[in-house]
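With one protein chain removed, the remaining protein chains of the complex are shown where they sit.
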Amino acid sequence: MYLEVMDGKVTGTLPSMNHPISEGSLCIKGWNAHEPVHSQKRLTKPLIRKDGVLTEASWDEAISNVAGELARIRDQYGPNSLAVLTSAKCTNEENYLLMKLTRAVLGTNNIDHCARL
Amino acid sequence: MSADNGFEPTIIGFLCNWCSYAGADLAGGSRKKYAANVLPIRVMCSGTVSPHHIVKAFQMGADGVLVTGCHIGECHYMKGNYMTAKRIPVVKELLGFIGISPDRLMLDWVSASEGEKFARVVTEFSDKIRSLGPSPLKGRVHGRVKEESQASA
Partner (left out) sequence: MEELKKKVKQALEEGKIHGFLGLKADEGDISPFFMTKDNIAELEKLTAPDGRYSLGKILSRIAAQNPGKAIGVMVRGCDERAIIELTKASQLGTASTVQFGVACTPQTAEKCNCPQPYPSTIDFGEKAKSVNHGELLTKLEQMSVEDRLAYWMAQFDKCIKCYGCRNICPVCYCQECTLEDKNLVPGGIVPPATPVFHFIKAMHMADRCIDCGLCEATCPSNIPLRTIYRHMRKVMQELFDYVPGRAADDKSPLGTLEEGGRLIH
């Protein structure tokens, strides 16, 4: 898959016509892969909901918050009270890592991917 | 005739406001008998009938589509019906190629004073569609699509 870049902005997606696997085809997510890149709605900083309001936070704070809550819920209600949804916008490797984290660390098989929605 | 099989076709008629719609009025007003299978849709010129309207009509279950406009040279918008005259044969070809008999689409010119012609055109076309039978798209249409488009209609 190729991204069309014009003046430093990603403007379009093209399939790789001579790729041995995709043979020039893309699905609708692939064809629109460029759209989220410059989207205004993109999350660029961690936000934590404090008293009902999304508040900007540092990465360290956000990560320890998430880790703490996950551990709390797991300890209190058991690992199967957790579920993880991964994304088509991540790489294969990121999705793999999340799978590992879910099964080996959280201890649940509740993991799915948005492409199956 | 095959009328005895009880099949009454649904025909969508796109009638130009300035001629055939008035022609239909005249036919009714002068108590001409004609087949009641055509559901008329008034358009401002036969040239505004896009191929999309025609195929949508078929998709929603029409057995036939009739387009009528002013005679060539008499279009209210000068050359609107030139477009119709060029476009309809192309639409027919495409319908035929994807498997919908081109005979299910008909174009004719009917002026406001031709009440009698309107009655004849409608009756003849209804007979033809009756002999062709129900549209093969009926029942084949993607179920969910049908529900949705009817709900939004």
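We call the chains A and B, going by the order they appear; numbering starts again at 1 in every chain.
Here, contacts are C-beta pairs under 8 Å (C-beta built on N, C-alpha and C of every residue); 3 or more make two chains touch, one makes a residue touch a chain.
This one's a predicted model, so the numbers in the text were calculated from it and none came from an experiment.
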{"item": "Chain B residues touching the omitted chain (full complex)", "value": "47, 51-52, 55-56, 59, 71-72, 78-80, 82-83, 85-91, 93-101, 107, 109, 136-137, 140-142, 144-145, 148-149, 152"}
{"item": "Residues of chain A (touch criterion as defined above) contacting the omitted chain", "value": "2, 4, 6-7, 11-12, 14-19, 24-28, 30-31"}
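By definition in this document, only the chains that are shown with their structure count from here on.
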{"item": "Separation of chain A from chain B, taking each centre as the mean of its C-alpha atoms, in whole Å", "value": "52"}
